[in-house]
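A single structure is presented below for examination.
A protein chain is absent from this complex, but the other protein chains hold their places.
Going by the order they are written in, the chains are A and B; count residues from 1 in each one.
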Amino acid sequence: MNKTNPKIMPVMMAPRARATDPIRLKAWHGAALAAFVVLVSIPAFAQADGARDSVFTALARWMPLLLKGFIFNVVISISAMAIGTLAGAALGLGQISLSSWVRKTSWFVTQFFRNAPWLVLLFFAMFLLPFELRIGGIIIPLPDYLKAIIGLSLPVMANVSEIVRGAVVSLPSGQWEAAESLAFTRTQVLWRIILPQCVKRMLPPWMNLYSILTMATVLASIVGVSEVMTLTGQVLAAEGGRTDLLLPIYSTVLLMFFIYCYPIARLTLRLEKKFAVKT
Amino acid sequence: MTWTDDQPMVSVKDVRKSFGALEVLKGVSLDVMKGEVICIIGPSGSGKSTLIRCINALNDIQGGSILVEGQEVNDPDLDKLELRKKVGMVFQQYNLFPHKTALENIMMAPLLVLKDDKAAVEKLARRLIKKVRLEGKEDSYPGELSGGQQQRVAIARSLAMNPDVMLFDEVTAALDPETVNEVLTTIKDLAKDGMTCILVTHEMGFAREVADHIYFTDRGVIVEHGAPDVFFDAAKDPRTVEFLGQIL
Partner (left out) sequence: MEAIYEWFRLLYDNTGINLPFIYDSYDRGRMISGFFMTVKLSVLCLVLSVIIGMAGAWLQNSPLKWTRRIVNGYIQLFRNTPPLVQLYFFYFAIGTMLPKVTNDWGGQEPILGGFAWAVISLSFFAGAYNVEIFRSGLEAVPDSTVEAAEALGFSRFHIYKDITLPLAIRVALPALNNNLVNLVKTTTLAYAIAVPEMLYEANQIWSDNVNVTEMMVFMLLVYFVLVGVLVWGMNRWERALKIPGFGA
């Protein structure tokens, strides 16, 4: 819905058209850049004495392990995203509830977990969750990685909650009024009219959040989950603290995340542009 | 080469201007004497706005020459700041600085560009506010003013630089009909005071009343020109006749 107020100058309303499209980075630009860093660092340290392998061999030897670690990060991110999205959607709907008590509580919970640093929330889950859950007679063990998933899903939940609330609020009120005037119940209006329209608006920020979450999974290394960063430390220790390996190995980890996250970022941007035109 | 009053203040000779492959001005010439008011009319896309933007060096030209007080505008070594002190310009979209009040908008250029004394500039600005009949609006921000009021502030802002010639680029085209007149009255006052003015306009009645000379452009050339009475009552070229027929 575009309301134009004639009294307000057109200034600042539309971004000026750029004469030339800015040089947009293609995925391979970044990959090439990161690969360049790795490659350059190899000869720089290749003056290894005969007793040790070259940096390249060492890197190749540990690559499968690092990749396995990285896949674990991806698993953590997907699980935390799933839990966080479900909980966050419920919390977000709570924020637009008609009951002011539910609304205020949901708002507070959302703000609380949104303003807290991810690392603190992760500690929170690590230390305060028991190592096993007893439900009736069943004992469910809670290994560290499960706790980490729960810890990471807390901020995801809060952010999803805000995304849901934001999308619903941003919808013109005419939609609610039109639907209500047709005698739909509130539940019907929400599920049949409002939420389907919101999905498009929510998708880009949701994907952006996933990208942030993926990058936050390395925090689990601080609390001892053996994901890629922990393994990196172990690899470096296993190689006996070779300083020439530091740069190539850390670059490799950076590169892994870049290759995974950059396409997501590009896609998010594309969707944002595509949906922006129609609102 | 020194310029004297009896020579044209603005002299446009055979000016050519293209945007890429599109040629917008295909050899346009006109002269404006000191104190003269000329109006350029014509269908949209005929190059009128481009022409006056070239006079202010906002657009460069590919051929011909533009002299302002004997100084070549199409000269790579031209001191644009010197030129722009002599030539004031008012835009269709007012283009006031939205973060400054009306008074500050008027005072900014004399303070920053001419580096004049602040007290003197403020006195001048208040005088100009009065001249464009906006007393009481000194401290309003552009967003709080109507289109007509903003446009009058824009005129005062240009006048504060004490220019020798004023360019008006379709200054009433974006206004609500009821505020057009207040802006036109301001321009009429200026013309009466002897300011040299070049206007691009769609207001035919106004052009006829205020102009000393009318130029009609179409597709990058001047099709016809003359004194207002002759031009409006006895146009010869079929294109002019057709255009006037649609407008009037």
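Assume contacts are C-beta pairs under 8 Å (C-beta built on N, C-alpha and C of every residue); 3 or more make two chains touch, one makes a residue touch a chain.
Because the structure is predicted, anything quoted here is derived from the model rather than measured.
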Option touching the unshown chain, where B:33, B:108 or B:230 are the choices: B:108
Identified contact with the non-displayed chain, of A:56, A:184, A:258 or A:275: A:258
Chain A, residues in touch with the chain not shown (by the definition above): 3, 5, 7-12, 14-16, 18, 22-25, 29-30, 33-34, 111-112, 115-121, 123-124, 127-128, 211, 214-219, 221-222, 229, 243, 246-247, 249-251, 253-254, 257-258, 261-262, 265
Interface residues of chain B (partner: the chain not displayed): 56, 58, 80-81, 84-85, 87-89, 91, 93, 95-99, 108-109, 112-113, 140-145, 154, 157-158, 161
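In this section, only the chains that are shown with their structure count from here on.
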Length of the line joining the C-alpha centres of chain A and chain B, rounded to whole Å: 54
